[in-house]
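Removed from the display is one protein chain of the complex; every other protein chain stays in position.
Right, subunit A next:
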Amino acid sequence: MGLFDKHLAYRDAYKAIQQAGADPFKVRFDAVHSPTEGVVEGRPTILLGTNNYLGLTFDEEAIAASVKAVQERGTGTTGSRIANGSFEAHVELERDLAKFYGRKHAMVFTTGYQANLGVLSTLVGRGDHLILDADSHASIYDASRLGQAEVIRFRHNDPEDLAKRLRRLGDAPGERLIVVEGVYSMIGDVAPLKEIAAVKRELGGYLLVDEAHSMGVLGATGRGLAEAAGVEDDVDFIVGTFSKSLGAIGGFCVSNLDDFDVMRVVCRPYMFTASLPPAVVASTITALRRMIEQPQLRDRLNHNAKRLYDGLTALGFHTGPTASPVVASAMPDQERAIAMWNGLLQAGVYLNLALPPATPDSRPLLRASVSAAHTDDQIDAVLKTFAEVGAALGVIEPLKRARA
């Protein structure tokens, strides 16, 4: 018996996927020229799976700030903030985030994954109850294992089911923390947050919303679903990331709760890892400002999302329930999902292949994420490629293609 023997089933499944063409989990970009253009195996490729919602990875001001920071402050902090101290920019970024969300406190983490891991495992502990949407991101599930709270799942996006499970807990002692996401990352569906907030008000508990995929995407000023749904006062904690709309890496949590800052000395995924490097903090501060300054990026993003979603739906692909910057097409089976993904890549379109159990309802998905930086021509080229590859593989009816 070897250490890896328990993973043999995954190894065999992975090998089968590799044999079907390119390796979807090891795509190598020879070059990336812009938020929407790269080169794969010498082929110009439209990037349609990068979560680069506002296209800010190539923002000139953000790049300039990043370059300046690396020259003035060096390449890394080489330690955690509790041991090695903070750079002024870490504090500035936290101030900016608190101000943007209109909350008293903000705390920055090294990744979005660590933000969930740290916040969830610290807020609820032994004897408390962590109530998760069933389709929660892996970081939320992993957080539930790091903490000691009792973990209960409710049916995805179902406020009635949440209420039922909260009632079932009755007057059991311990705090309750309800965790939902703004936009769910696999098919781009949005939480019914107004109704979830109403359940929280009725039955008690705290509410945390992970706005990783909705920051900069939803809400009049880009604060996410809580803003869009008009329930910011009911949301006790917002967790988010810098790796999507803000084009870098890192995570954060904002809140109005007193004593929030005690997390800095008890939250292990914050304490025992190196803090974000100066270049990343600088570009994030600038990207946040650029996002606030340019609400038109959000309009452009939503225009592009609708263009892709409507186009794919008209072609006969099984898309998610609403147009959002995450546009997923459910594939009939894993074999055709892999073939379709390979066909698209060969034709110059890169997106994500998502396979069960990482997908809802055990369906293989082709997951596209749209950027404000995509042009109409790029979206139309993508639709044309989807139509051709989809019809060739029998994923859609060729007739639908003629109509599109």
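Please note the rule applied: contacts are C-beta pairs under 8 Å (C-beta built on N, C-alpha and C of every residue); 3 or more make two chains touch, one makes a residue touch a chain; residues count from 1.
Keep in mind that, in the parts below, contacts and distances are computed from a predicted model.
Visitor: Using the UniProt record as the reference, specify the protein name of the hidden chain from among "Imidazole glycerol phosphate synthase subunit HisH", "Branched-chain amino acid transport system permease protein", "(2Fe-2S)-binding protein" or "Acyl carrier protein".
Guide: "Acyl carrier protein"
Visitor: Which of A:Val27, A:Ile63 or A:Ile152 touches the chain that is not shown?
Guide: Answering carefully, the residue with contact to the hidden chain is A:Ile152.
Visitor: Touch as defined at the start, partner being the missing chain; which of A:Ile82, A:Leu169 or A:Ile292 qualifies?
Guide: That would be A:Leu169, which touches the missing chain.
Visitor: For subunit A, which residues reach the chain that was dropped from this view?
Guide: Contacting residues on subunit A, toward the hidden partner: 129, 134, 144-145, 148-153, 155, 164-165, 168-169, 356-357, 362.
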